[in-house]
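Yeah, one chain of the complex is gone here, protein chain that is, but the others are all in their spots.
Let's turn to chain A:
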């Protein structure tokens, strides 16, 4: 408890690479939930103790593939009702996960537990600069209320610059 400010949590976590289950990295984090019900997003500080593997080649492949498309990529319902994701859309799913992470962070309190339930819709938007832009509608499941709510979030991504949420 931090007087007049809120509740601070000290966490020791192990990150598991979704694409390489053997690979784990430990990290520590501090999370401060602010007082008050109409509060802002929690403050988060993370330190990663170790190296995350390089994804340079896969990133380049994906980037080049998207840039080579004649029509902007559009997709729906990832995964589908039976839990399947076409292999070429896996990277899109992963980017949606990242984008959801941002939305979840912005909306988390000590009494919420969010997961990405499904990517309802994704639309690529062509840009004049080097970034890829994806406009997502993600469905987030909140455990306590059991609600599944759609959220719009736009993600910019570049192989070297990484992922950023665009403030629309």
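Here is the rule we use: a contact is a pair of C-beta atoms (placed from the backbone, for glycine too) under 8 Å apart; a residue touches a chain by one contact, two chains touch by 3 or more; residues count from 1.
Criterion: contacts and distances are computed from a predicted model.
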**Complete:** Among "1-aminocyclopropane-1-carboxylate synthase", "Ubiquitin-like protein ATG12", "Carboxypeptidase O" or "Auxin-responsive protein", the omitted chain is listed in UniProt as "Carboxypeptidase O"
**Prompt:** Touching the left-out chain: which of A:7, A:53 or A:127?
**Reply:** A:53
**Asked** Please identify, in ascending order, the residues of chain A that touch the omitted chain?
**Response** 18-21, 53-54, 57-58, 77, 79-84, 87, 115-118, 139, 141, 143-148
